[in-house]
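The structure under discussion is supplied below as structure tokens; questions concerning it will follow.
Shown here: the complex without one of its protein chains, the others still in place.
Letters are used for the chains, namely A, B and C, taken in the order the chains are written, and counting of residues starts over at 1 for each.
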């Protein structure tokens, strides 16, 4: 078996953070990959909720879209999109919101709206989707993002979903009641918010990754926690399961276009 | 065939007011009888909505309760009670709200809450149920009530559901947007609100009923319209269909307790 | 991780004196067996919540378990009054009962608000009704867009919701169908949820958009066949309309009511009356 790629490590590390039985509201893409990997390894009773209304989905392959038929077929129940946001997310049923973004900043604010100015953007991104409310209403959120200077920035161009805003207690001051982002997982490391300043601080490095690498790939003058953990390397089971899933997904999505 | 009883005439007259294709929100009891009679005679495409969430119910027997299984089994669809009030009634989908009450007054206000004082009532009645919103949100309402001095009163002890309040434009002044009660059907006659004062005025007498009878059975000094129509006697079809229904209902409800 | 337990245990563990409890069911699937267990356990000072309090609430109130009722229509459907409820309101017998009275639309909005994690529900409600003057909980706000005045009701978040359903699987995922009323809403509005079910199945064969309540929302579940009798369970048994009619005479007199309750609910089991025994 070839060694795990940085992207595979990121997915595997993220999956480990989801404990069995957790109710998890999953964004599409890598969050969905990580959540399903967790479900197929150490957390068989992880409950996956997608904003398309599928509760308890158990897809056999990664969905390409958040509303793939695979999600509905394998779910315990499928409710309207209205209901998923009102009764389930806003109703306080979700323990972990699992999000991606185009940019994350030093205080864990997320941008998925525009690069540049809102009224005349350099790049118009898809937009908020469910993220602002997932970020504000799940008990806590995990964020997963590729480690890149243009993605991990000092200040996001647009706060789509509030992290710790300007740091300190500014999130609480604005009336947001949940605890917010508890971890940012990248392909190099994990950040966690500093207990008081809420600045994202490196707490964990993936195997073989140096502080220098992290510094060079981060858009702010990055701080490291006093104690840094080294990520356990992927187990064979984790890597096998992930690659199997990727392979099945590849075949399934290639086939369905006929 | 024996002649129609006053109560049968009341039901039949009420049924005639429902034209085919109308979307009708039906209260239990005589409103439900009248609506189903209409459906089985001249208005086969009458759409019956019950507050239990059944849309397009076509019961073979009169339901005893508003949530009888018969309603669900024969309906086009069954939605939650939350949805029936929000999307269907409040959403403006209902043309006719069909209500009963314990008391109706001179300005068509309905009482189904208490006889006497609210805080120490002589008789505690079941209460509002869906009536206040049916009365305010169906495009118009029909009210059916037995003609009795204690039921047709000068002023209701408690306004459960607003009719024309103090008459004139007081209903509009309070911000109620629909047109309100358009007819009160009793076992003696029909009242309609006067165009300006909104006082309930007799516009129609059932076969053989005298003005004197109406005066004696009404709790206020009752006015008669310039032109009074005489109710067409029940046709054989109407009476047959109604009695058939009553008979089937009797058998069905006796049977189900086994 | 089984959440199954005998009904008596579920009631004893999760309901205490003074709790706010909703046994919901819109004519259909009314959790009678659970209500009887509350009475047998002589739980006291309950705040009872329900859109359509009917016979089971008449019994709970008549047996002196309730101190307050939040409701919108309290009657014996198609028959008439609830005499024990009336006796409590009109004569404070067996005890005074406080009431918080709303309309159906307002109750539904209160439940939906709680299920949605909102402090209040918004509706076009009870304009011109005297309910407004008698219930300080009914308020209004101005629309920030049109300036229209709209009605508001506070969310209702009971300590315990009890519902009866047709089926559950072995994990405790619950499936109900037919007239589903506000059961999903009350289950999601409450802090704890007790479910009784007609049947336990290996696998719920629920249609994709059915009314399913996932096991992880349920606090405790009990297998109680005929647990909704004398109301009905769509697909299992019909409504016992005769019993509803006979209740009028039973409940009209205090003595007759007491005797009936002692015989059928307190001493013997209700099931002698309504068919096969509960498990």
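The rule is short, and it goes like this: contacts are C-beta pairs under 8 Å (C-beta built on N, C-alpha and C of every residue); 3 or more make two chains touch, one makes a residue touch a chain.
None of the values given here were measured: they were computed from a predicted structure.
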Omitted chain - touching chains that are shown: A, B, C
Contact partner of the left-out chain, one of A:36, A:52 or A:204: A:52
Contacts of subunit C with the absent chain, listed as residue ranges: 117-120, 122-124, 139-141, 143-146, 148, 150, 152, 154, 177-178, 180, 207-211, 234
Residues from subunit A at the interface with the omitted partner, ascending: 28-29, 51-54, 63-69, 71-73, 78, 80-82, 85-86, 89-90, 113, 118-133, 136-137, 158-162, 165, 171, 174-176, 253-254, 256-257
Contacts of subunit B with the absent chain, listed as residue ranges: 21, 23, 45, 47, 55-56, 72-73, 75-79, 86-87, 90-93, 137
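Basically, only the chains that are shown with their structure count from here on.
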Pairwise touch network: line, ring, star, complete, or other: line
Core chain by centroid distance, with centroids computed from Cα atoms only: C
Most distant chain from subunit A by Cα centroid: B
Length of the line joining the C-alpha centres of subunit B and subunit C, rounded to whole Å: 28
Chain centre separation (subunit A, subunit C; CA means) in Å: 40
Centre-of-Cα separation between subunit B and subunit A, whole angstrom: 56
Junction residues of subunit C - those touching two or more other chains: 112, 184-185
Residues within subunit B bordering two or more other chains: none
